[in-house]
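Only one protein chain is missing; all other protein chains are in place.
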Amino acid sequence: MLTPIYLIAITAEAMSGALAAGRRRMDIFGVAAIAFVTALGGGTVRDVVLGHFPVGWTRHPEYIAIVVGAGLFTTLVASRLRHLKQLFLVLDAMGLVAFSLIGSEVALGMGYPAAVVLMAGMLTGIAGGILRDVLCNQVPEVFRRELYASVSLLVCALYLGLLAAGLSPERSTAIAFFGGLALRLAAIRQGWRLPSFSYSERWD
Amino acid sequence: MLTPIYLIAITAEAMSGALAAGRRRMDIFGVAAIAFVTALGGGTVRDVVLGHFPVGWTRHPEYIAIVVGAGLFTTLVASRLRHLKQLFLVLDAMGLVAFSLIGSEVALGMGYPAAVVLMAGMLTGIAGGILRDVLCNQVPEVFRRELYASVSLLVCALYLGLLAAGLSPERSTAIAFFGGLALRLAAIRQGWRLPSFSYSERWD
Partner (left out) sequence: MLTPIYLIAITAEAMSGALAAGRRRMDIFGVAAIAFVTALGGGTVRDVVLGHFPVGWTRHPEYIAIVVGAGLFTTLVASRLRHLKQLFLVLDAMGLVAFSLIGSEVALGMGYPAAVVLMAGMLTGIAGGILRDVLCNQVPEVFRRELYASVSLLVCALYLGLLAAGLSPERSTAIAFFGGLALRLAAIRQGWRLPSFSYSERWD
């Protein structure tokens, strides 16, 4: 069930990466690179940290073509994308939730304990965006935005809870997917945020 | 011997990460994430680079709880921490030395040559702080502070030297630990620094 959603999600993430590259006036190679890292970087970090080789995209070279293609296509249509902002937010939310569930699945399949499964899900969901922001020289927005990474955490926890309650993987995936999607979209609409922590003292 | 010191050290490192996140006004998820990366990121980088799987914290999910808990706790007590600055400097120094020795140990156990053992010790000691600073969008302070990474290097070299001289691992660890701690604390008190290199020409 998650495969078509995954393909849509990496396309949307690649396009968001391309726009971030454009804000830094990168050349089209930079656009392709940031698109790649944003879309496939989270899964790469997860696989490397879990010792899950070969890394996902190396077995699916077509993913490279999809995300590079989406990044370059974005440079042609960028001026019109803003009107599709609502659509992008939905696709991005689908991606966040699908990435999280796929990451949990990988860690579960390797026999890692529950806390590591949650970490793997979150890494898959958010590390691509973190890498994008680091390469664009800005503080990762995932650490400051409306409920985002916390949606990833809740989705993974719900998925594990449903499995533990005896539901099938398919059903657990479906419930966690739609629950997480609804939460993320509600958070955007309502502007829900986690409390933030501001500390200005320097100790030097 | 190093385990209780290690647990104290990851707690102190997590708290330093949380304060750095607060200086960037992150939300509490960001605080937890930076706390995690600061405390456990160095060991993760070491394990990944050495091909030492599974990565340490994935076998000790309690470490995740400790560092996330320490990070969130920091947001509650931050306004009073400054008075404990001296204590933090000592805990941080203990962490630096303990991490370095643990990292050396891991590389030694895998049969790597001496130069790689030194690199593994330093990576464990300093990479968490480097990741914290990169995610907070600043130049890593470990590259500019009083003797810090060089303490890590000397600790690892001393440890290897003592082992080579025929001392037991326990005794070598103890001597290197207290020697390194004394050096780091003296460096802070005296303001010892490595010479710095300033170069301002642009070649464009």
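Labels for the chains are A and B, by order of writing; each one numbers its residues from 1.
Operating definition for what follows: a contact is a pair of C-beta atoms (placed from the backbone, for glycine too) under 8 Å apart; a residue touches a chain by one contact, two chains touch by 3 or more.
These numbers come from a predicted model, not from an experiment.
For the options A:58, A:168 or A:190, the residue in contact with the chain missing from this view is A:58. Residue in contact with the omitted chain (choice from A:1, A:28 or A:164): A:28. When you scan B:81, B:149, B:163 or B:183 for touch with the missing chain, the hit is B:149. Panel shows chain A; residues 18-19, 21-31, 33-34, 44, 48, 53-55, 57-58, 61, 64-65, 75, 78, 82, 85, 134-137 of it touch the chain omitted from the view. As for the chain not pictured, it touches chain B at residues 48-51, 112-116, 119, 130, 134, 137-140, 142-145, 148-150, 153, 193-203.
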